[in-house]
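A single protein chain has been omitted; all remaining protein chains appear in their positions.
Chains: A, B and C, in written order; residue numbering restarts at 1 for each.
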Amino acid sequence: MEQLFDLALFNSALRMLTPILLAALGGALCARVGLFNVGLEGLMLIGAFSAIVGNHYFGSTGAAIAFSIGCVSLFALLFAYLCIHLRANVIVVGIAMNLLAAGLTTFSLRTLFDVKGAYYNKDMVGLPKWDIPLIKEIPVVGDILSGHSPLVYLAIVLVAAMWFYFYRTIGGFRFLAAGDNPLAARSLGIQVRRYQYGAMLACGVLCALAGAQLSLGQVTMFTEGMTAGRGFIALVATMLGQSGPLGVAAASLLFGLMDAFSIRLQGLAMPSHFTQMVPYAVTIAAMFFFKNKEFVKDAQSSGTSSR
Amino acid sequence: MDRWKKLAASLPGPAAAIALGLLAGSIAIAIAGGSILETYAEMWKGAFGSFYFLTSTLNRATPVILVGLGAAVAFRSGFFNLGAQGQMALGGLAAALTALYVPGPGWFVAIVSMLVGIAAGGLWSAFAGYMDARFRVNLLITTLLLNYIATLFASYMVAYPFKDKTGSAAMAQSQMLDNAIWLPKLFKGMPAHVGLLLALAAMVALYVYLTRTVSGYEARMMGGNPLFAVYGGVRRTPLMLGVMFASGGLAGLAGAGEVLGSQYRYIDNAFVAADFAWTGIMAALLANAHPIGTAIAAFFLVALQTGGMGVEMNTDVPLEIGDVIQAVLILFITVKFVRGFRRRRKEGDPNGAAV
Amino acid sequence: MLLKMEGISKNYGDVQANRQIDYDLKPGEVHAIVGENGAGKTTLMRILYGMEQPSSGTIRIRGREAHFADPKDAIRHGIGMVHQHFMLFQNFTVAENIVIGQEPGKLRFDRKAAIARVEALSEQYGIRVDPRARIVDCPLGVQQRVEILKVLYQGAEIIILDEPTGVLTPLEVGELLEAIRTLTKQGKSFILISHKLNEVMSAADRITVLRDGEVTGVLETSRTSVEELSRLMVGRPLAAMDKQPASPKEKVLEVRELSVFGSGSKPAVDAVSLHVRAGEIVGIAGISGNGQSELLQAISGLTKPAQGTVSLLGTDVTGKSAREFRNAGLAHIPEDRYVWGANKAATVAETGTMGHQRKLSKLGFLQGRAVKARVSDWIKQYAIKAGSPDNETQNLSGGNLQKLIVAREIAQRTPFLIAAEPTRGVDIGAMETIHEQLLRKRDDGGAILLVSSELSEILKLSDRILVMYEGRIVGELQEGEATEEKLSLLMVGGKRNG
Partner (left out) sequence: ACGSKDNNNAQGSPSASPSNSGAPSESAPASPAKAYKIALVTPEPIGVNPFFQLMDEGLKKAGQEFGVEFKTIESSDPASIEQNLQSAAAGDFDLIITSTFQMEDALKKIAPQYPDKSFAIIDTVVDLPNVRSVAFREHEAAYLLGAAAALVSKSGTIGNVVAVDIPLMKKYTGGFEQGAKSVNPDIKVLVNYVGGFTDPAKAKELALLQNSQGADFVAGMSAVGDLGVFEAAAEKGFYTSGQDTDNTDGKQVILAQLKGTDAVVYETVKDFVEGSFSFDVRDYGLKEGGVGLTYVNKDGKSPLNEAISQEAIDKLKQINDDIVAGKIVVDDSLQ
């Protein structure tokens, strides 16, 4: 048992869940305005890659992250334009975006760095690990919470910020309104599209951060396909968390813990195939507690007409 | 006849989109340093350039069409099935194991294997449907998550208990099937096999089902407005289970067809790597879940892929740029396709979010 | 002149929704617009509110030409609109719905202030709402009030009310009309769209009549009559309806001690017992939100009751699915035509097939031709403006869709029919048709349960009237003894005393 639960579990879980959480927050923003973003994986991959490119050329992690945000935002804008203005199917664009990201990063890896597979440079400096002064001293908690990359803390801050934005600010209120009933929002002169663009753009920024945490925070390198399905897990976290910041955070936490936990299960006699199922199975089990609304209620409240 | 006029009116759109997509692709090719014309020529050849390539494209399209039809029938009924990947894996695995262990004449075993494949995919999918209908567990999430569980399970099965221990034994794959069981090829020496005919038959059947039958009508009404359907006496749970079974069953059949007609064994990860599932789902979405449109879209998407293979083989444009061109084309064409097919909605529904 | 619209035309493809319409409004005036379903009233208002751009024509506010690119522009010019279909955020509170667009606070949304302002506003105009309640939990009448308060909150000078009384009880209608009167005294002007001509007559100063997108008359209320209005609207005089006395026979529907859970702690339906006999129309009167919807859902198989039994023609169908109810002899005109009654994206023929699909089938195949022929028949018989049966349902105007649904359900030829709000939002011509059909069904031996918030309708059609209040049946009146006053009293929980 002691093998299963140790400090490293929580410490590692916190690190591992950060990219998922960041992307899932982005997914939640999109979902709130009616854009079901299956392209998180691709955006995150572009984020991870451009962070490394930025780091390579500018030699600073700050600039690298800024560069990454810039790049991913471009793709997010394209995404938004296709879905919002040209009314392409969001899911199709999302899938195509994943394809595009995979091809483009691999190709650019080859053209920019003349390597295949991975770009790794010993001289490259990743994100610093921050020791949080006071927290660090607390016995158990300190070991878990301290010594992570700034993006880990940023992710936590962003959860709070998003909560504040949604439930305390006027902008956030209108944002939620635009998603809740776009027709009504438009009838009040609320520019629904603007919020949709904003959500997609913010999602791009968040995915850039998620990617940067992966390629500069957790490791300092880029490898092809290094997001390894995290974008889809983020999507699940978005849905499981019902697109609310706290829910999404809880879902990501659940997933991160289960993932870290499943690794530890590998040591025990079970074949790794089954241990790897654990996070997914637990997530499904968790959904029995976060039920859907009954479809009748759901359909009734989503019906635009009330007469 | 009105319909044809509408269709004709919607044609210039897609044409312009394809042109735009090709233009955008040209930029990608130019950056990669390839010759644009040559690259497109090779792309065409890779997809349709010879009878071999054409049948190869058709062969690859077979599972994609089936998956797409499966996705389509679910979408039409308002259920979002993103679980084709897992359903296909289980279908393929079940078919392979049946083919290996059930005795009997080849044709018989082949048919039984396909039925078992359908049942495996269908039940897995219906399981997700059941959880939604009975416990209100979101279908979208479960189907997505069940993918991971199914593929991991299938991997385990062929990595351990049913691993092929003949030959090098280094692969996670089942044993090779007896060639009496193999689905016949449509043309000697060409890749396309009888599964393609099954896929086309499924397409026609689905079209007839949706447009002509009572149950198909009820399914469509359920998709358009579930309350209306329930009000009108459609029983949601049985319909949901049935539709999800059909949807997963088609994905299972896709897996079974690949195993029995193409790969002759279940190979770990082969379906996932080829991205049959997502391509199929994309085809269904592109065509607004119209069965015939789905098949056409599937064929088109696959042609982009096999065309990309042609490019990789015969030019110096690297493999990845093939992906990029493909993605760019899809992005642009999606737009017009969808706009062309979609009739204008009152006040514009929230941006075509399919959920 | 506060508002002047000149030569407004609007084309949707081949459809000319508005043709060269002139319309004006003075300060403090109520200027009503009446017309058949699809006459173009809503379209004209959507143009005024900036939701649509006119194909041609100009709008002047206080003499100055104005262009409204979107509703925000219109709101800025002091125009507010209460939409025919509510534009509310279901998951938000009442206060949030009212203040949205002009929320108190700078960046931070001051919800306390919002509630305070809403309370003050509610006080000022005498329109009662609970600012903290969520809209999903509010009955339609309350939602209507929220809509009006929202417009007032936005500081509108010109208030458009598109069929505001469709869901209100007589009492509420009275309050609304009273509120309109108060507000006009304070200088607000109203554009009132309604199919209820007596309301229009009592509230409006002037009336514009539209037919087929054209103005067929602008009348001073004091110098016109309901008859003249209806003639201008429909283009023919309405026939007087004659209703024979009922001859009830065996019990068709029998409900015993039925209870249904509500969203709160109180049951929505509380131990209701009732029956309907063949050949009679039983009306249920009540303010909307007193359990009628839940009752109907429970006796049509759409929700499972917590307690009690429902039987149809002697078969116990309690807790069964809607399919079994229908098999046992139910047809159902639902209270909300878009939520329950239609699939907007389907064709008219498809929407018209529902419930008939199994009867019009052979070996599981739908008889496409028979279906279309039937729907075409209804289109003729009920004069439904639907174009062809292949048209999309959502392109039908509300009244025409309602006629389609009524036709569909009557054609089920079942012994029992639920008619919930059968004429809501429907013009007088269509109302006439629907009423005739319901009576004919009764005369053919059908048992009809009529639920309507429209007292005149209840009184006109019912042979027996039940009154629902807070989930219970609080009174039963025979055709002769019922009057609007008695019913109104019972509906608000008053005791029945002779």
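To be clear about the criterion, contacts are C-beta pairs under 8 Å (C-beta built on N, C-alpha and C of every residue); 3 or more make two chains touch, one makes a residue touch a chain.
No experiment lies behind these values; they were computed from the predicted model shown.
Enquirer: For the chain that does not appear here, which of the shown chains does it touch in the whole complex?
Expert: A, B
Enquirer: Looking beyond the chains shown, say which of A:89, A:218, A:252 or A:283 touches the absent one.
Expert: Once the missing chain is taken into account, the touching residue is A:218.
Enquirer: Among A:81, A:120 or A:290, which residue is in touch with the absent chain?
Expert: Of the candidates A:81, A:120 or A:290, A:120 is in touch with the missing chain.
Enquirer: Which parts of chain B face the unshown chain closely enough to count as touching?
Expert: 52-53, 56, 60, 155, 159, 163, 167-172, 176, 189, 191, 258, 262-265, 267-270, 273-276, 305-306, 308-309, 312-313, 319-320, 322-323
Enquirer: Provide the residue numbers of chain A that touch the chain removed from this figure.
Expert: 3, 6, 8, 12, 15-16, 19, 106, 116-118, 120, 122, 214, 218-221, 223-226, 228-229, 260, 263-264, 266-267, 271-273, 276
One rule holds in what follows: only the chains that are shown with their structure count from here on.
Enquirer: Just list the two chains that share the greatest number of C-beta contact pairs.
Expert: A-B
Enquirer: Please tell me the distance, in whole Å, between the geometric centres of chain A and chain C computed from their C-alpha atoms.
Expert: Result: the chain centres lie 45 Å from each other.
Enquirer: Counting only residues that touch at least two other chains, what does the list for chain A look like?
Expert: If we look for residues of chain A contacting two or more partner chains, we find 183, 186, 296, 299-300, 303.
Enquirer: Would you please write down the residue numbers of chain C that are in contact with two or more other chains?
Expert: In chain C, residues 302, 339 touch at least two other chains, as defined above.
Enquirer: Touching chain B in the complex: which residues of chain A?
Expert: Where chain A meets chain B, its residues are 33-36, 78, 82-84, 86-93, 95-97, 99-100, 102-104, 106-107, 110-111, 182-183, 186, 196, 232, 235-236, 239-240, 271, 273-274, 276-277, 280-281, 283-284, 287-288, 291-296, 299-300, 303.
Enquirer: In the complex, go through chain C and note every residue touching chain A.
Expert: Spelled out, the residues of chain C in touch with chain A are 49-51, 70-75, 81, 83-92, 96, 100-101, 103, 105-109, 136, 140, 143, 166-167, 302-303, 336, 338-339, 424-425.
Enquirer: Given the complex with chain B, which residues does chain C contribute to the contact?
Expert: 300, 302, 321-323, 325-327, 332, 334, 339-346, 350-351, 353-355, 357-358, 361, 364-366, 368, 390, 392, 394
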